[in-house]
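In this view, the complex is presented without one of its protein chains, the others remaining in place.
Take a look at chain A:
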């Protein structure tokens, strides 16, 4: 454990960061000690990411100073911070998928441009594997690695560069529970070795599982800090949002109506360009009815992405039929999917759901804008669209100064809320929601769960795909378990327990099918 008398590894004092008139961080004081895992908490837009970007040299503070081991530091870019030993694992990985893992590790601004770093890096990565147990697969393409493995590579990359202070920004958002357990164990090991670790997370269970100390930010300022053992989850929530979050009402009974999405015998190849590649999905039968939430449980990579892409028409299906809103849905394209009453909250927000360079209002109305009343005969009505965007910003509590800000500048959670606002606002017959609360704070999560329930109560059909079993259990009327590209079974909500679902997930491993 950390020695309280020693100088902290990282000390922030009075750090203030403004974007125009907006203050993202206000006189923040923060100490991070060696050997500790420090949880940085706060609601969406509280300024957590901004603060850590200051530490890693992506932003410069307007006021205040950052000290590392007692010495004032001022980095102008992340490379400098990394040289000094501060590394950040971003939510969006910085790996090159077409290179091998080792080549990715060897990629860095070299001091001697023509030197070949590969041998050196191979040795370093072996040392790291010996001390931390973090093993990489040096000759595998990054494209073939799972999300969890990529994240591990990202961590090895930082350790290879000699990082002693490691910052994790919402690391579990993309991980399955098993992968999270591994990451948690790794963080503990790294801390025990004397690394200092900052963990940004919205999941309090994670915080209580690994963190030693916490600091809560609200509206950019520190509102509380202390030992995790001396605080309760409710107290933390109150600190973060300024009051307790209401108990969620019990699920009302809704009689399911007509089928909205029917999938029969769907088969999809793993490689969309090569029909003969091994199947990613085979023999999928599913039905989602109006007023019903069908949950799809399964570990990441079981075929969830392929299912969504096949239904949307992004990826061709080898065989099988799909019916949407009672009609055959044959020549599938995303456009027809939306026209037939579909809506989608995709998993990979950054790449497929937003255009970061365009404004918040353009992103919120990205689909409505191309139809009356927001446009007529191909001519847009921007003021009406901005009004609509402002209405949705209020309804979905999207925190932004103005609707004209590029959406890329919003905090991660607020971007997600903008996507939710867009997809809910069209009153879709079918909503496909993949990890809908990824990156959202407690209050926003609660809000989304309510929205999903209300949508169901209004007779909407929802296909909920999530790797978080608790989320699936809490919301679904029926649960289909997807493993290795097949539906292993469908369970009614009343009969669903973690063990039953877990058994279905693993039963597939005994009967390999790929």
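Keep this in mind: a contact is a pair of C-beta atoms (placed from the backbone, for glycine too) under 8 Å apart; a residue touches a chain by one contact, two chains touch by 3 or more; residues count from 1.
Basically, contacts and distances are computed from a predicted model.
Per its UniProt record, the hidden chain corresponds to "ABC transporter permease" from the list "ABC transporter permease", "histidine kinase", "DMSO reductase anchor subunit" or "Rieske 2Fe-2S domain-containing protein". The chain omitted from view is touched by exactly one of A:159, A:369 or A:421, namely A:369. One of A:168, A:214 or A:338 touches the chain omitted from the figure, and that residue is A:338. On the side of chain A, touch with the chain left out of the figure occurs at residues 19, 58-60, 90, 92, 94, 312, 314, 333-335, 337-338, 344, 346, 350-359, 362, 366-367, 369-370, 375, 378-380, 382, 406, 408-409.
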